[in-house]
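One chain of protein is taken out of this complex; the other chains stay put.
Just so it is clear, A, B, C and D label the chains in written order, and each chain counts residues from 1 on its own.
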Amino acid sequence: MAKLLEIENLRTQFFTADGVVRAVDDVTYDVNEGETVALVGESGCGKSVSALSILRLIPWPPGRIVGGSIRFLGKDLLQLSDPEIRRVRGHQIAMVFQEPMTSLNPVLTIGLQLTETMQYHLGMSNEQAEKRAVELLRMVGIADGERRLQQYPHHFSGGMRQRVMIALALSCEPKLIIADEPTTALDVTIQAQILQLMKDLSNRMGVALMIITHNLGVVARYADRVNVMYAGKIVEEGTAEQIYHSPKHPYTIGLLASVPRMDQHRGRRLVPIEGQPPDLTKLDNGCAYRPRCRWAFDRCAQAIPPLEHVGDGQMSACFRKHELGDDVKAAS
Amino acid sequence: MATPQAVIDTSELDQLRIPLRTQLWRLVRKQPLGAAGAFIVIIMSLAAIFANVITSYNPVANDLASMLQSPEANHWMGTDEFGRDILTRVIYGARTALSIGLTAAFLGATGGLVLGVASAYFGGIFDLITQRIVDVLMAFPLIIMALAVVATLGPGAQNVIIAITIPFIPTCARVVRSSALAIREIPYVDAARALGFSHARIILRHMVPNVMAPYLIMLSTFVGQAILLEAVLSYLGMGVQDPTPAWGLMLKGGAEEFLESAPWVSIFPGLAISFAVFGFNLFGDAMRDVLDPKMRRD
Amino acid sequence: MYAYVVKRLFLMIPTLFGAALLVFFLMRLLPGDPCEIRMAGTGQYADPEAIAICQKDLGLDKPRIVQFGGFIGGYFTGDLGVSMWTHQPIAYEIGLRFKLSLQLAIMTTMVAVALALPLGIISAVKQDTWIDYAVRTFSIAGIAIPSFWLGIMIILGLLIVTQAWLGEGWMPPINYVSPFKDPWGNFTQLIWPAVATGYRYSAVATRMTRSAMLEVLREDYIRTARAKGLVEKLIINRHALKNALLPVVTLIAIEFAFLIGGLVVTEQVFNLNGLGKLFVDAVGNQDFTLVQQLVMLVVLIFVATNLVVDVLYAWLDPRIRYA
Amino acid sequence: MSAQIRESRDKSVGKGETLLEVRNLKKYFAVTEGVVRRRAIGNVKAVDGVSFTIARGEILGLVGESGCGKTTTGRCILQLETPTSGEIVFEGVNLEKLDQKAMVAWRQKIQVIFQDPYSSLNPRMKVGEILGEPMRVHRVEPNAAKRRQRIAELLTVCGLPAKFADRYPHEMSGGQRQRVGIARALCLNPDFIICDEAVSALDVSIQAQVINLLEDLREEFNLTYLFIAHDLSVVHHLCNRVAVMYLGRMVELAESDELFDNPMHPYTQALLSAVPVPDPTVEAQRSHQVPKGEVPSPINPPSGCVFHPRCPLAVDSCRAQVPEFRELKPGHWVACPRV
Partner (left out) sequence: EKGGILNFVVAGETPSYDAHRETTYAAVHPYAPFYSVLIRVNPKNPQSPTDIVCDLCKGKWKVADEGKTYTFKIRDDVKFHDGTPLTAKDIVATFNKIIFPPEGVPSARKTFFKMVESVSAPDDYTVVFKLKFPSGAFLPAVAAPYNYVYSKKDLDTHGYNWHTDHINGTGPFIFVQHQPGAFVEGKKNPNYHHKGQPYLDGFKAIIAKKMSVRIQAIRGNRAAIEFRGFPPKARDDLVAALGDKVTVQESDWNCVLIATPNHKRKPFDDARVRRALSLGMDRWGGSAYLSRIAIVKTVGGVVFPNHPLAANKQELQQLAGYWPDLEKSRAEAKKLLAEAGASNLTVDYNNRDVDQPYKVVSTWLIDQWTKIGVTTKQTVRPTPAFYATLRKSHEYDVSIDFNCQSIVNPIADVSKYLCGAGNNYSQCEDPKLGEMYDNLLRTGDVKGQRAIIRQYERRALDEQAHEIITLWWYKINPHRSYVKGWKIAPSHYLNQQLDNVWLDKKLM
């Protein structure tokens, strides 16, 4: 499969009065054409920032991409001029955000919000764009498109708005859709509808999908490959199978052990990860997970473990990645 | 059965307790305008408190020999038509402005706090009636109110304070009421109710302290407004009366009549008003940024 | 919507009545009455007989409650009464000055809006840069500088500048000319007071624009717009501005209602024969009836503006709908 | 604790004495519209005839989609809302019949933990005050020194260092605040705690800590929980029995294992299949039948069975008749005539 997006050593930081927040710290990963990649991790670990960095949507001040490269179809997005990056945004890479309630402009009609992108990027006329918009709405399961285009977001329920957001993302037939927690704010049944819809559409149109989530279930159901993030770094990478069945990083192991599972026996006691996620302004020159890690030893404090292969495309950023196998079974 | 195994590691949270000096410095860096405002406010307060130490002139005594002198070594801001040193009167004017401003702001904001919280908490007919009264007071022209107060109670600083306070109360009551209404819906108030606390306790312990932010914001903006209002009223002849050194009063009469030949008479008191209000507004703005959760990023 | 407006109109009644009650009794609390002031001209003997005739003439000898009844009753007969000072119908007295005050209020608002929108937007867009600090300082100064003093300083500035350039001190025209008769003369007269009051007004509006804009710029839909690849100008103009304008429009309308009060001092400084000056004069003359009606006018403008603002809000914001 | 012990305990609870009984609870809200001046446009039937019992020592899970009335049910039990109709009987006493004094005593027996760890603690009070105030007001511990000791104990029990008594809520992380919220619920020695989404706002790793804590506390203090949640996995993990609500009505109620292994109501089935399991292999095998459409508005709920517009089994009669909530198997109640 051809590489669509290659992120290398990406570093994004926020310069705040409380210090420098190293939100994304030396992150490297790829997305291949047509595949679905998931980015998981706890709140505040840098998932959204890494996604926003791709389209250079980090607000300055206080945030800034301080290093690395983001190659998309061979071009380094970080080197593009402002007009050039705008041609990528929404056109070749589209985003779907977490909050369907607030991601649409409340005072503009759905129609206008849908058509302006097409007019802008594809040079469509108003009529063409509207025709296409109706078609898009039908595709995401909203009937009666003509009437709907005249309406405002508050006429739509949360699930419907998220469908509109998906239609918006699809409108210019992008190569990649980044969905940042697209369903977290929605009800369980609606969540499933939306995710299914995204997955189906991306398959059908051959669009690569990057799903950002902290729901391990969602990842298991929809993702081909998974990147696990902790404290601004990718700590483990692999196929969904690998991550769930033979995790090679203590954090992944911890995560899996701490979620209650419906398919397993109720009697199991959860094994939480003790402690708190670290403060991203106070990262030291060691593994950030070490205070919470059962396997931590001296070396973890001395150097940051690099993300390295553990075989078969799986990668882990742990000094003891090869020793972990048995404990997993014990833990679950 | 064992109690929970691990006690959370709290070392990094302890770092939240930062020394006051560092916090202050951070505030200055985050809110440079606010710090500038605080600086002006402090200078003004010092001038007011130590007026008699700073200047040796008497603010009310006439000096026949030196009327309407332009600024020079002995009179940095010149003198007015009674030969009174303008700098001295500006400094003493700070006293008048501050005492009136602070008192009126405090009374207005506190009155509004009481009314607003009570109105929000009790609701119903009480709320309805207070809201109607608030409507009337807010729509009512200040100058009539001031005139009536000054004319019936007689002029003088304390009546100016009353005149200025009255319009503040409804303004603050509005703001506090809406915050209090919001706070009534917040879970910790529910928690307090679930714990079986009395109404009085819920209001005083759980609601009032949490409307302190709008209260303090109103308070700090009111000081500036009160200084401005005092100046306007005095200028219109409805405020403090001669020979009390008051900035608005200093802009009346001679200041305007001899504008071209003795501009210093009107320039300096006007600057004093502007700077004072400017300072308090900067300070109030910074206060709003710090206290208003909407503006706070976290 | 219609029902809502009607309901709101009814809700105005208690407010107006409260204001009427308040102003009536406040005025009656004042020592003295218009007759005594009238006979004060030369400090001569104030003939009690003349004063009594005058008081009888004005109905001041009647019990308060009757006077109040007459005041309120006038609204049902459509008769606002006559001024106790000039004996002219109050409607006429107010009508005479209304044009000027209205024009001044409109010019002031135009000055304010012309300053506030661009400044507020640029300051929000360039938040925490020197531009932002400059705009904020400028706007806070506008709130701090008393508008009457600014007026005085403008006059001083005009004198100094014209003296230096033209060799002769120039003052704005002293009599109101209709803008339709002599637009330039009208402009040269009113622009200065409009600037003096407009600065303060613009300062308030600038701050509001800035904070509304900042809030909007932090909203998710702005990020969405950016993610769509739109140019920044379009994002500001189409996506941000319309949302940010909502509170700004409200503020402008409400400040407009307060303007009548704000013009009181400015009209003094520039000797403009508007409602503000009429107000101060009426108060000075203890012209009870005129003061009462002027206060009622101010209160009415205030409550009416509030209603208009609400309706406007509903009209501008598609989220709000009244059945 | 081993799985066996848990299981045997599960069997024993629920058979014990009834602690709380809710009978045909209804709560309607008058809904208003308009931002500026509100006006009534109808009633939200937030809770529309809900009945259940909770036995001492058990954990009853209450699940359902957003807006289905879970929180409102809890608030009615807490007497934070006055029910429109229906009875709440606690330890055999009807709450409506209580006088002021008895009410205060009763308040101490039933406590609540809120979802949002940020807004459920008064930001102006130190943790020590938050915990001390109820004990002082209700004279549970009038002696200041003893009270301090008790606060320290409570904090330790909830997994926090005792020195946190001097902290303000904003000086703590979300998980820590939630622990304070739990400690507050415990400070009056209640019998019954309503956990309204008590873990939903927490991150996965922290969530597990709090779930474990809740389990342990139940053991230690013999507590009874009404556990409101929308995360089925958590409910499955924690609860003995589970009630499923939909649009203000209860659609299914059963023992936990029974409900998850053998869901009967079509809504419950859909709900379960919508929840993804964190295991790709399992997921690949599961059927993903997700209900179509969205949750209707509770202002104008559908006639008859409220679920019929989304129900794959719906027939004409569902439109007309409100289904009866019947016990199909011992302990397994369903509100659907088609199963």
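Note that in this section a contact is a pair of C-beta atoms (placed from the backbone, for glycine too) under 8 Å apart; a residue touches a chain by one contact, two chains touch by 3 or more.
Source: prediction; values computed, not measured.
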| item | value |
| --- | --- |
| Among the chains presented, those that the missing one touches | B, C |
| Listed residues C:31, C:63 or C:78, member touching the removed chain | C:31 |
| Contact with the hidden chain (one of C:73, C:169 or C:183) | C:169 |
| Hidden partner chain, touching residue among C:278, C:296 or C:309 | C:278 |
| Missing-chain contacts mapped onto subunit B | 61-62, 64, 67-68, 81-82, 147, 150-151, 154-156, 237-238, 241-243, 252-254, 256-262 |
| Contact footprint on subunit C, counting only the chain that is left out | 30-33, 36-50, 53-54, 56-57, 85-88, 93, 96-97, 155, 159, 163, 168-176, 268-271, 273, 277-278, 281, 284-286 |
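Just so it is clear, only the chains that are shown with their structure count from here on.
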| item | value |
| --- | --- |
| Partner chains shared by subunit A and subunit B (touch criterion as defined above) | C, D |
| Between the pairs B-C and A-C, the one where more C-beta pairs touch | B-C |
| Where subunit B and subunit D are represented by their mean Cα positions, the distance between them in whole Å | 47 |
| For subunit C paired with subunit D, centre-to-centre distance based on mean C-alpha positions, whole Å | 55 |
| Multi-chain contact sites of subunit B, meaning residues that touch two or more partners | 6, 8, 13 |
| Junction residues of subunit D - those touching two or more other chains | 1, 173, 175-176, 209, 212 |
| Complex interface listing, subunit A residues touching subunit D | 42-43, 157, 159-160, 187-193, 196, 214-222, 240-241, 244-245, 254-263, 265-274, 276-277 |
| Contacting residues of subunit C [partner subunit B, same complex] | 14-15, 18-19, 22-23, 26-27, 29-31, 133, 136-137, 140-141, 143-146, 148-149, 152-153, 155-156, 159-160, 169, 211, 215, 260-261, 264-265, 268-269, 279-280, 283, 291, 295, 298-299, 302-303 |
| Sites on subunit B touched by subunit D in the complex | 1-4, 6-8, 10, 13, 16-17, 186-188, 190-197, 201, 205-206, 209-210, 212 |
